[in-house]
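A single protein chain has been removed from this complex, and every other one stays in its place.
Chain naming follows the written order as A, B and C, and within any one chain the residues start at number 1.
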Amino acid sequence: MRADPGALGRLIVASSTAPVSLSRELIALRAARELAPGSVVNLGIGLPTLVAGFVEAADGIRFQAENGILGYSGISDSDFDADLINAGGQPVDLLAGASFFDTADSFAMIRGGHIDAAVLGGLQVSARGDLANWYVPARGGGSVGGAMDLAVGARTLIIAMAHVTREGEPRIVEVCDYPLTAERCVDVIVTDLAVIDVTARGLSLRETAPGVSVEEVGAWTGAALDTSGPVREMSL
Amino acid sequence: MRADPGALGRLIVASSTAPVSLSRELIALRAARELAPGSVVNLGIGLPTLVAGFVEAADGIRFQAENGILGYSGISDSDFDADLINAGGQPVDLLAGASFFDTADSFAMIRGGHIDAAVLGGLQVSARGDLANWYVPARGGGSVGGAMDLAVGARTLIIAMAHVTREGEPRIVEVCDYPLTAERCVDVIVTDLAVIDVTARGLSLRETAPGVSVEEVGAWTGAALDTSGPVREMSL
Amino acid sequence: MNAEVFFTPDAAVADIEDGSTILVGGFVSAGTPSNLILALKRSGQTNLTAVANNIGLGDLLDELCEDRQLSKVIATFAIRASGTRSSRFEAQYRAGEAELELVPQGTLIERLRAGGAGLGGVLTRTGLGTMMAEGKQVLELDGESWLLERPLRGDVALLKAWRGDRQGNLQYRQAGLNFNPVMATAADLVIAEVEEIVEAGEIPPDGVGTPGLYVDRLVQCEPIPVRWDG
Partner (left out) sequence: MNAEVFFTPDAAVADIEDGSTILVGGFVSAGTPSNLILALKRSGQTNLTAVANNIGLGDLLDELCEDRQLSKVIATFAIRASGTRSSRFEAQYRAGEAELELVPQGTLIERLRAGGAGLGGVLTRTGLGTMMAEGKQVLELDGESWLLERPLRGDVALLKAWRGDRQGNLQYRQAGLNFNPVMATAADLVIAEVEEIVEAGEIPPDGVGTPGLYVDRLVQCEPIPVRWDG
């Protein structure tokens, strides 16, 4: 399941309505670089799951799954075991020192602030770090899973998402118009165009994707973006 | 640790200020008879601990200890194991099918109404079933342990205590003047003089101790006592 | 306090009444009582409320919608944000034929735990400032806001464990724990399917995930494999 970063160049994709951008895999790779060695990390369903494929074993990062596992290393290639899955239903491999616990203990861990970082997908992030990622009004109903607890409880919340919608609408906005997951919870946004920090004074551009200019990021962003800091190009 | 009921006659004791009465062991024996076969029972510290010595193995009664054991059979005669004790610090023997859990799960079990019966000691019980058993005003400070949770959570609460204080003052009173453990929680009172049910209409005498008259029980009781039901002599 | 052993899942669920609230253990494929769910389907009881982590993620709970047995679902994951396949429940929900109460996972398990542990509720930050807070009491304590979440209980719990002994003790495998141990505490009638029924004492005291006093009925079943492929 480990991707080959050297072959990632071809994963940069283009569409008619959205900017030329990094693939989902490159977003996951860049999000993985945000994780500190030795940290405990929860990965949301979808794109964030790919992050597990881009961490180095030597970094000793341990993944926690809402359903009650601490210490899985990534998605398993071996036979499917119905009782050994992550919160997305995918089979996982365990590291030495892993543990199982029930959902109550799992969310005590999450809500209680014991998870170093969570990487979640996003529909929208606002200028003050509000997150919307569980409810698409056009579809209704919604599926929240552990997202609200993770947004409240993870010490660092990293949102990994496409910078704009398929229709080219910014997902980074002044105020979310999708229903919120939690207020003022996002610390870092990693997209196909940029890495943006959410600070007490608003959004601050830290990195741009290869071949993407600061101006382009600003143009595809629907909220005020401080570009005055040192802005680097992402190293992938 | 099993007492010999045949030898219990000599355990009936007398004092200068209190009535001729059953010993602590006989109170425990009579309280044990209140326990339904197959039930799960918690025993308080002190006199109630003796109850474990008077249940028949065939009845399949399983004791729960606040510190996190379900399924001990009684106090152990074997070597002391610091990690295998009941809530009173006494070593216990386990039955097949016993389980260990932490204090949070133990009190979920107790508070959640999953314990069939608790036998606790008492300082005072009121006419409406209020219990006071944790705080002696003259001593202050108090030690509550699991008593308040057991009083609230046990499906049936049996109080095993001396009918009167050493000074001859009734412990069964209209209104407790000792600080309460819980309101309206007591179902049955087993003393050295009587077995009394707490009903919606007040206290109802069910049994008298051998050689103790209904009138004597009434005289040593500080609350209205319905003696109109069928009153039997305790069989010990 | 021995658990009653049933020889078929159908017999174990036969007396569940129409209109019951059913807690269903499991998390996608792990610890999911698929035999009991299918028995409940065959039983034909209707107007049921199901409380479960998920419906329509490869689980068989969605099968209960074939004959419209579910009038309400309380879950964390019920309507997919994307994807082409739609569950039967999703279709019935969209048609206004079934009700959905969506609850954050950590709040759902705490509400169930409160229901089983005799607590009147818990205060959480989860859901504050979101749709989940609508109609709920918010307490301001020492300058912080907390959402009051109330207990949740079922008439029946359907659980899946690895092994069960005749006293009702359950032992779980790996991530098969999930919602099962807490749901065991929060229903009037607790029914568990297990892969093997063993004698008391075969499950070591520190291997018991659900103490026997919580479990009323046991049935030994070959597990039915389910899987979610997204």
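Rule of thumb we're sticking to: a residue touches a chain if its C-beta (ideal position, glycine included) is under 8 Å from a C-beta of that chain, and two chains touch if they have at least 3 such contacts.
Keep in mind it's a predicted model, so treat the numbers as computed, not measured.
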- Going by the touch rule at the top, give the shown chains the omitted chain contacts. A, B, C
- Residue among C:N54, C:Q174 or C:Q220 touching the omitted chain: C:Q174
- Item | Selected from B:I27, B:V41, B:V55 or B:I69 as touching the chain missing from the view | B:I69
- Which of these, C:S20, C:S87, C:Q105 or C:T124, touches the one chain of the complex that we don't see? C:T124
- Among C:A114, C:M132 or C:L170, contact with the omitted chain is made only by C:A114
- Query: On chain C, what residues meet the omitted chain?
  - Reply: 110, 114, 118-125, 139, 141, 144, 146, 148, 150, 172-174, 205-207
- What residue numbers in chain B mark contact with the hidden partner chain? 65-69, 80-85, 87-89, 100-104, 106-107, 110-111, 134-136, 139-149, 152-153, 179-183
- Positions on chain A contacted by the hidden chain, ascending: 38-40, 60, 62, 70-71, 94-101, 107-109, 111-114, 152-153
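Here is the rule we use: only the chains that are shown with their structure count from here on.
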- Message: Suppose each chain is reduced to the average of its Cα coordinates; what separation in Å results between chain B and chain C?
- Response: 37
- Per the centroid of Cα atoms for each chain, what is the distance between chain A and chain B, given in Å? 57
- Message: Where in chain A do residues touch two or more of the other chains?
- Response: none
- Where does chain C touch two or more other chains at once, residue-wise? 113
